[in-house]
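Removed: one protein chain of the complex. Kept in place: all other protein chains.
Chain naming follows the written order as A, B and C, and within any one chain the residues start at number 1.
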Amino acid sequence: MKQEKTTVVEHHNFQGDYRILRMAAPEIGPLVKPGQFLHLLIPHLGDRILRRPFSIYKADTGGVSILYKPVGRGTESMIPLRPGDAVDIIGPLGNGFPALGNNKLPVLVAGGYGNAALYLKAKESPVKGVAFFGGRTAEDILCIEEFQVLGWDVRPATDDGSLGTKGLVTAAFDPWMQELGAGSGAQGVEKLELFVCGPNPMLKAMGDRAIKHGFTAWLSMDKNMACGVGACLTCVIKRRTTNGWEWARCCKDGPVFESREIIWE
Amino acid sequence: MKQEKTTVVEHHNFQGDYRILRMAAPEIGPLVKPGQFLHLLIPHLGDRILRRPFSIYKADTGGVSILYKPVGRGTESMIPLRPGDAVDIIGPLGNGFPALGNNKLPVLVAGGYGNAALYLKAKESPVKGVAFFGGRTAEDILCIEEFQVLGWDVRPATDDGSLGTKGLVTAAFDPWMQELGAGSGAQGVEKLELFVCGPNPMLKAMGDRAIKHGFTAWLSMDKNMACGVGACLTCVIKRRTTNGWEWARCCKDGPVFESREIIWE
Amino acid sequence: MEPENSTPPPPNSPPKQPAMAVRIGSMTMRNPVTVASGTFGYGPEYADLVDLNRLGAITVKGIGPEEHIGNPTPRTFETRGGMLNAIGLPGPGAQGFIDKYVPFLAPYNVPVIVNIWGKNMDDYGKVVEILDDEETVSAYEINLSCPNVKEGGSAFGTDTDSFSRVIELVRGKTQKPIIPKLAPNVSDIGAFAKAAEDSGADAISIMNSYPAMAINIDTLEPELANRTGGLSGPAIKPIAIKLVWDAAKATKLPIIGMGGIYEPEDAIEFMIAGATAVAVGTANFTDPSTVARVIDGIEDYLEQKGHSSVADIVGTVKA
Partner (left out) sequence: MEPENSTPPPPNSPPKQPAMAVRIGSMTMRNPVTVASGTFGYGPEYADLVDLNRLGAITVKGIGPEEHIGNPTPRTFETRGGMLNAIGLPGPGAQGFIDKYVPFLAPYNVPVIVNIWGKNMDDYGKVVEILDDEETVSAYEINLSCPNVKEGGSAFGTDTDSFSRVIELVRGKTQKPIIPKLAPNVSDIGAFAKAAEDSGADAISIMNSYPAMAINIDTLEPELANRTGGLSGPAIKPIAIKLVWDAAKATKLPIIGMGGIYEPEDAIEFMIAGATAVAVGTANFTDPSTVARVIDGIEDYLEQKGHSSVADIVGTVKA
């Protein structure tokens, strides 16, 4: 974990409302593991004082990129950022996704900026499996080609049917899982190892399936954060323990948890 | 008095550290009288909430201009303003300078942005007299040619002697006044009518001379302001009354006062 | 979405506007928005910029029994997210107010709340005696919490006994609504809200600026001539919301909520916390169009949420 007072290298529209912000990060860049995030101090945020967390989309010695959509005070204040502007980042934060288990079939499930959070995982994975991406409409589904180029079988699902299956991501995932033999105790389903990043209902839906059908699902949890480093205890979720539960900090102990660890509220 | 949510028309370096900001002001522009000021809500001032007052340098249907030097949080935040950017102004504020008295010889005395505050007065004045401008060095003395073009006899004074008389503005003014016959009760001196805008010591020096030698001096006073419209009672100075003194609001009752009205603290 | 069994509105009928009026004792405000005392002068200062007839009420700068000069300068100082003031209640006094400002205010069709203060108990009575015959004066806001005058003032606001006695005294002198303004720097605002109710107040207002200070590290002098002052502006809003919520649990009196209202959403938050009306203060300095924007914004919110009256949202916080 490092703090870098650095500069914007690139900033442009990506797709739909999504934008890509790339920042120089000679110290942080080389440390990044898939599923980790940055804590960004947005300049000119007026009288707002907290940083905002962003999943790391790409990272190397040349810099770190994030993919975001302006939805609130922080992300909207990012729009005018231009190359050369000063930014302040802390990262890489969190534990990220674990390595793919032996003989496991990797499945990526994402929605919104979740696709960004999974890109490094998709790249690193020794086996390329299936990627289920959900969105409201075709333009909300990010980076399809990038994942295809890496060798993933991308299966989009859109609420309006403008791309792939019509419906939620589960509308694409469930029939596929049935084919593998879900509910029939077949080997296929237990071999699945899911890496999921997206809105809470998607995380929960995938977590529930993992528990029901006995496969592994790593869920990247989204909780508001203040410090981002484990100090303030803002971002806690309930984690199952042998004799009950404990608070786990999303920023430090997560953001990735296995579905069985999580007690949903 | 109007409030206009308007835009920047022009913004550039002027001379030395000074900059000119011109804003569209179809409603305010035509109302402006010499010596009045604007109350500017500076955009992107972070967690600072108060407006900043600026003398009106030029004004017409095309807009209003101010001349400023970045010296603090507010003025420094103005530097990035570009044409088209939104700004919010209230004006024209204050009473400005009165009309030149009959048979009076007008004298302008200014330092720093005071020169800007006097430009409209210089233009409007039916008689063009002498203008004493003080500054640290040559580049601090603004708009000399503009005043000359209007027909004024400009006499600069600089601390370092790089332009005009070496010394304070009084070093140029006093000998000139002596020539007119100061202290000798001669007609010349009593005919003077001074319009002064500059730092406090300059205002006081000129006020003292006016009282001592029996001429008129209109001093544009500089006090920190909050509301700018007479409501908050932040900007008060002591004004002499027949039986003592009262608070007068710089923003509403001023900013211009005659030297005899002011009780210096 | 229309519920299935509702009758659709007749075609072309104008959409129902929510009722915006609120009552503070016997005073009716056409909408719940007034201005905070001391941030709007006596009315004329902002008349060019704000349509005074749009306001729910005009609350004027604090008036004492006699003319008062207030504090030396500097009187205000900008801080992060707020400002300090120690104006010290300069003003023309009760008779001066009648002479100088009542003729201006009288023609407007808007209630005038006069904020009153005193150096001692008697002073409060005197102000009311002088003002009470003026029809233009609709109600009294009793400043029991000014952090900026040495004499009395704020002490009345932090001790329930003298607090109650001032209110009872004023109550004995007028039939008009009286609205004690509570000091924020107390551990138990509920006790003061209750005491106000028990002493015959018609409403309470919360909060005055919070006792505070800034020091210049080069001169070692306080930034205000009065040394300390009151903090106002967006910085204090979360403190004010809690005080209003606490007070609303302790009393049935209507509350005029204030402290850092800059946006309609801020005003709505105060009302949900328990305020019947709100006052825009420091925001007038930042943007005199705030009051109008807040009134419009409350109305839009009510329409959007399907409320027929502004009273529907008061105290609706789920807490």
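Everything below uses one rule, namely that a contact is a pair of C-beta atoms (placed from the backbone, for glycine too) under 8 Å apart; a residue touches a chain by one contact, two chains touch by 3 or more.
Quick caveat, the model's predicted, so the values are computed rather than measured.
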{"item": "Chains in view that touch the one left out, judged over the entire complex", "value": "A, B, C"}
{"item": "Sole contact to the chain not displayed, among A:Met23, A:Ala122, A:Val189 or A:Cys227", "value": "A:Cys227"}
{"item": "Of C:Pro18, C:Gly38, C:Gly64 or C:Gly82, the residue in touch with the unshown chain", "value": "C:Gly82"}
{"item": "Touch with the omitted chain, as defined above, among C:Ala21, C:Ala106 or C:Ile215", "value": "C:Ile215"}
{"item": "Candidate in contact with the missing chain, chosen from C:Ala57, C:Ala273, C:Ile295 or C:Val310", "value": "C:Ala273"}
{"item": "Hidden partner interface residues of subunit A, rising order", "value": "1-3, 41, 47-51, 88, 90, 223-224, 226-237, 247, 252, 265"}
{"item": "Contact footprint on subunit C, counting only the chain that is left out", "value": "79-82, 84, 158, 183, 185-188, 210-215, 217, 219-222, 227-228, 231, 234-239, 241-242, 245, 260, 262, 265, 268-269, 272-273, 301, 316-319"}
{"item": "On subunit B, residues whose C-beta touches the chain left out of the figure", "value": "47"}
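We adopt the following convention: only the chains that are shown with their structure count from here on.
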{"item": "By count of C-beta pairs in contact, the leading pair of chains", "value": "B-C"}
{"item": "Centre distance in Å when subunit B and subunit C are each reduced to the mean of their C-alpha atoms", "value": "37"}
{"item": "Centre distance in Å when subunit A and subunit B are each reduced to the mean of their C-alpha atoms", "value": "59"}
{"item": "Gap in Å, rounded to a whole number, between the CA centres of subunit C and subunit A", "value": "48"}
{"item": "In subunit C, residues with contacts to at least two other chains", "value": "80-81, 234"}
{"item": "Two or more partner chains touched - positions in subunit B", "value": "47"}
